[in-house]
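The structure appears below as structure tokens.
Shown here: the complex without one of its protein chains, the others still in place.
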Amino acid sequence: MNPALKFLVHLDRRWVFLLMALAVMIPIIWRMEFPEIPTPLVRTVFDRIESLPEGSRILLAFDYDPGSEPELQPMASAWTWHCAKKKHKLYFLALWPVGPQMIQATVDSVLKRDYPQMRYGEDYVNLGYKSGNEGVIKVVVSNLKELYTTDHFGTAINDIPLTRDLVNIRGMDLILNVSAGYPGTKEWIQYASTPYNIPIAGGCTGVQAPLLYPYIPNQMFGLLGAIKGAAEYEKALSDQYPEYARDAAGKRRPEFTKGIERMGPQLIAHCVVLGLIVLGNVILALHRRALRAA
Amino acid sequence: MKRDTIVILLLLAAGAGWLAYRYRSSGVTTGLGYLAIKSDGIPMSVPMHAARELKDATFSWPRTVGIWAAGFFTLAIFSFLYRDNPIYKIAEAAFVGISAAYWMTVGFWAVLVPNLAGKLFPRLIKFGAVPGLDLDKIVEDLARTSWFGWGIDYESANGDGLTAAWWQLMNLPYWLPMILGAMLLWRLAPKGAWIARWPLAFIIGSTVGFRLVGFLGADFVAQIKASIAPLYVPVYDATSGALDFGRTFYQSMNNVLLLAGSFCALLYFFFSLEHKGLAGKVSRVGIWVLMITFGAGFGYTVMGRIALLVGRFEFLVSDWLNVVAR
Partner (left out) sequence: MKRTVPLIITFLAGVVLIYAYFSPAAAGLSDLSLIHFDILAAIAFLLGGGNLLRMHGEKVYKQQAGWGYSLIAIVAFLTTLGFGLCKVGVTGRPGYWTHLTGAGQAVGLVNLDIADERHTLTLTVRRAEPGSTHAVRLGQREIGQIEVDRDGRGDLVVKYDPPKKMAGEFLKSVREGDTLAVGALLQGTLQRYAPITGDYNQNGSAFWFMYEYGFRPAVQTTFAMLAFYVASAAFRAFRARNIESVLLLGTAFVILLGRTFVGAWISQGLVDPSQAPQNTWEQFLSFWYIPNLTGWLMSVFNTAGNRAIMIGIALGIAATSLRVLLGIDRSYLGSEKG
């Protein structure tokens, strides 16, 4: 057998790991970027938030942890910025224990930076985390205050203007759920959106996205799937509001264009994976031929 | 020393040398975390050379050590890709300990204190940990809604939580999760494991209770309803009013394929019927539909996993090594 073919047939997988590492690292260092065009699913979500009247009540459920943060934080930030721009009332909560960290990071990096005039308790509120997974959803669609007696910071729920008259979440105009798995968008659809007809849009990881398509459009009107969905949403936002992606001096604001930036290494890595699949099949064919010849 | 250990040490030494050279030549620092207090009081970590422009920045040893610890954890866990090694095992052990404690702490402060202790001993919790608890409201709600009003005189508190007796503030039904919780923790005991079955039974019963309805509603009935779509969908041109053949064909074809595909895939899962003859052919088509589904799932999974790797490499090159500015 050809020595090169023998090497490839018995290739140590660590060479593949190294190739993958280079495929991701080099585009990051070279800052490779490519154009994005929002697809219809993403455009639907964007248009819905745009069209809601000012002061609409939006529940932002951040159900993810640092493991999925690189994929989901860009969409969480984009949604928060967009809702704040439209002057909607924001209710944050989390079904994952690390969710409150994600909420606080988003509030600090988006609301306190670009919307310092927004007042906690009057324009947005952080209800925090409660354990119980879908059990929490089942309670908040019925009697939110029985479970959330205080917000995340220990202030009585009735002392907060946004939640004083809030009985449950059925009156929400929209649920925007950023989800990394269980519990997440599927549970929000099963226990809140479908039974009570609350409009919901999901932002989820690449692993989850195909599983949520059957809910579109009757049970979930839009979906931001994986980092691509986040990048498309950032593009849509920056087209509509140039100040989102660039500051007054025209300089790029990297913290708000992470989705677009990360699509550069994503593209190269996709090409590498495709190349590896093709190479693997070519090696298989050559190996079989070599064995038959032998 | 093994050859690959020597190679790794040489690479690390070369990297350190390059970083030292970069600092000497352009002043760009590596992984020195300053603490900068913003005007609105939010502390943040910034690299040393960026902090020079911020007048409120002060050097922070904890954040500097922290960034290096984060870099160590990252490289230690990545080292498993080369081979299993003690550095990886140390990082993994530390991670296991930190994550378990993190979940316990969050469960304690976010749920057990406000929702359990705050219901049973609200005065203690108000003056101990959660000053925002409204004792007056607690007394009023208990007087109005408690099931034990026939035996406990909530009315005499007159809605005054500050001077109410401790038994007028106690929400008695919450003793049930307290007792069940204690029984659940009995699982750790060497004997009497059966005691933990009661709370487990409650958890299992509640789970099956809400899942039965949730899944049937959203994943069964709603999905069947979504499948029942018209197989002929005429689309008319907005300006001329004439039938748009292309869009009509596209929409109609999609609905037909959706219905047929779902049916074929469902038939594949129907194992009570032997997959022979017509049923066999239909289930074969179902397999093809499922293969396309799994292919789509694979493609999206690759996308998802790579994004996480991009995020981690960004930390290494931007936050830690400052090779690329954020």
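Just so it is clear, A and B label the chains in written order, and each chain counts residues from 1 on its own.
The criterion applied here is as follows: contacts are C-beta pairs under 8 Å (C-beta built on N, C-alpha and C of every residue); 3 or more make two chains touch, one makes a residue touch a chain.
What you are looking at is a predicted structure, and each value in this text was computed from that prediction instead of being measured.
Shown chains touched by the missing chain in the whole complex: A, B. In the full complex, subunit A touches the omitted chain through residues 11, 13, 16-17, 19-21, 24, 34-37, 39-41, 65-70, 97-98, 100-101, 104, 108, 119-121, 130-133, 135-136, 138-139, 142-143, 146-147, 152-155, 210-211, 213-214, 216, 226, 228, 263, 266-267, 269-274, 276-277, 279-281, 284.
In this section, only the chains that are shown with their structure count from here on.
Centre-to-centre, using mean CA coordinates, subunit A is 12 Å away from subunit B.
The touching residues of subunit B, when paired with subunit A in their complex, are 40, 42, 81-82, 102-103, 106-107, 110-111, 114-115, 118, 129-134, 137, 206, 210-211, 214-215, 217-219, 222-223, 225-226, 293, 296-297, 300-314, 317, 323-324, 326. Those residues of subunit A that touch subunit B in the shared complex are 14, 17, 20-21, 24-25, 28-29, 31, 67-71, 97-98, 100, 108, 112, 116, 128-131, 134-135, 138, 147, 149-150, 152-156, 158-159, 187, 189-191, 194-195, 205-207, 209-211, 214-215, 218-219, 225-228, 254-255, 262, 265-266, 269-270, 273.
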